[in-house]
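Report on one structure; see the data block that follows.
A single protein chain has been removed from this complex, and every other one stays in its place.
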Amino acid sequence: MKVLMKGNEALAEAAIRAGCRHFFGYPITPQTELAAYMSKRMPKIGGTYLQAESEIAAVNMVLGASAAGVRAMTSSSSPGVSLKGEGISYMAGSDLPALIINVQRGGPGLGGIQPSQADYWQATKATGHGDFQILVFAPSTVQEMVDLVSDAFDLADQYRMPAMILADGMLGQMMEPVTLPEEGGKAPIEKPWAACGHGGKREHNIVNSLYLTPDKLESLVKERFARYEIIKEKEQRAEEYLTDDADVVVVAYGASSRVAKGAVNKARELGLKAGLVRPITLWPFPADALNRAASHAKALLAVEMSMGQMVDDVKLAINCQKPVHFFGRTGGMIPTPAEVLEQIKGLV
Amino acid sequence: MQTVFQKPSVLTDAPMHYCPGCTHGIVHRLVAQALEELGVEGKAVGVASVGCSVMCYDYFSCDMVQAPHGRAQAVATGLKRARPENVIFTYQGDGDLAAIGTAETVHAATRGENITVIFINNAIYGMTGGQMAPTSLPGQVTQTTPYGRDTNTAGYPVKVCELLSTLDGVALAQRVTVNNVKNVNIARKAIKKAFQNQIEGKGYSIIEVLSTCPTNWGLSPTEALKWLEENMIPYYPLGVYKDVEGGVKK
Partner (left out) sequence: MLFAGFGGQGVLFAGKVAAYAGLIENKEISWLPSYGPEMRGGTANCSVCISDTPIGSPLVTNPNVLVVMNLPSLDKFIDTVEPGGTVIIDSSLIDKKVEREDLNVYYVPSSALAEENELGGLSNMILVGKLFKEICTAGDHSFCTEETLDAAIQKCIPARKANMLDVNRKAVALGAQA
């Protein structure tokens, strides 16, 4: 039978079931239940829960554990994720897998503690300094939070890069029924690059992001970007809802996609041809799904809990072939289905 | 022919980039020697920090990880928690350990993290060209204290061994130097003990090595050693600051 779980706790349990035994974190609302859950479970299963002195220390502990070849993760909320940017950049530059969870809250600065999607730019474009990307997943239900955790770990390992689950305070705090996966589904992949002691059996492994020769650094970055192209081709995910005949295509992810879907349903009841493209991966951005929907739509409408961050990617993905409008609330405000419906009506 | 001297196997053949008269080379050798004597090269993972010693990952033949500036002990914590059977050490300078990485240092120490920390204190930022370090002496002229370190505005040096020895998680805190044969021998024993402690699960061990930076001090190698003896050792007395025989782990 399904169990009722908070999003934050479901993320934690899913990570454990995906084989993660090393969690390093720092308390911050609204993700703290995740760390609290880990502190309860990890000691009982021989894992590590460590409350670090800072977000910076926590992410670098993840770097160390990941360098040693184990599955490691950290979680935080917006201001804390800013601090983690350094470690994420180093992990990207060292080709290390890791899972970072951001249960977003309002910003900038200390901002607020209510749900927000104002870290889209940070997650998809500027998690840290340098030329790099990370995988970004955007669940919209507690069940999807569970499902995406193991996918995020698997793909992070496969492509040797950090992955982020970009959630928000609503998803973290809400309870929904979930089915949890069996523990230890897939066998962990070999990590011959790990710094875990060579045992006299091989050359020494170096996990490093420093390359003082420009041509060497350029070639490594280019190699990484070649990998990104493969990811863009193979790993895009989106839900396409009633888009086949939609005149107005709403584009929304995570919490705001739930609101948007409600509005699309209401629009259909009124006989308006509305549909929804819900990006599940924010990087790689699901350009294919958007182009399919945009090919026959009259207009697109990005709905976000921000001042408009994903909307630019929507325009880029469809190369501005159709008008792309925006509606958003920010600062912890959650748009209502009625507000979104009004926007749809205005575009039909 | 009889071999009377050889390079420890834990050092690679890569030519070191350190300046003439810099003591990094000696300390590298002492670390390598300790790992070799304890027979843990195959289990050792070193953490290189940001600073002159950043490229020590090329010089030690054990597995190596290069950490963000100041975060070496957080990275070491992750490595050790992931694989407690490994022997983990950090190799950090004063800017890394006692300025940008102060929080990571203090908290790894107070957690009694079972790692070995090699701390090079040369009272200056070497890699970036000779700016004031947290351990620069009062009155010391550096690129960013051109009139000498004014304690009214730039504050006082951080005495790392003294500071850390107040923490219950620290098993061993010792300050050594490598200015002469006698002191090199003391340093050799201290570094070996710091690794031995980890192997025995005793907890956090730190060896602070007073070191020279002839290039950025603007002195010849010989003058640099003399400056260290006359200025640094009086301010940073050598010795054992803390040594918990049974370790700090219950």
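For clarity, chains are labelled A and B in written order, and residue numbers in each chain start from 1.
Here is the rule we go by: a residue touches a chain if its C-beta (ideal position, glycine included) is under 8 Å from a C-beta of that chain, and two chains touch if they have at least 3 such contacts.
The shown structure was predicted, so the numbers you read here are calculated from the model rather than taken from an experiment.
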Legend entry - Visible contact partners (per top-of-document touch definition) of the missing chain: A
Inset, instruction - Could you tell me which of A:L83, A:I113, A:V221 or A:V348 touches the chain that is not displayed? - result: A:I113
Inset, instruction - Check the options A:R71, A:K191, A:R258 or A:K273 and report the residue that touches the missing chain. - result: A:R258
Legend entry - Residue, one of A:M174, A:L217, A:L272 or A:V348, that touches the chain absent here: A:M174
Legend entry - Candidate in contact with the missing chain, chosen from A:K2, A:K125, A:R202 or A:H296: A:K2
Legend entry - Contact set of chain A toward the excluded chain (per top definition): 2, 4, 29-30, 113-114, 169-170, 173-177, 255, 258-259, 261-263, 265, 334, 336-337
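Here is the rule we use: only the chains that are shown with their structure count from here on.
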Legend entry - Whole-Å gap between the CA centroids of chain A and chain B: 39
Legend entry - chain B residues touching chain A - in the complex, by the definition given at the top: 12, 41-45, 47-48, 54-55, 57-58, 60-68, 71, 74-83, 85-87, 103-104, 106-107
Inset, instruction - State the interface residues of chain A toward chain B in the complex, per the touch definition above. - result: 22, 24, 48, 50, 52-54, 56-58, 60-70, 72, 86-87, 90, 94, 194-201, 204-210
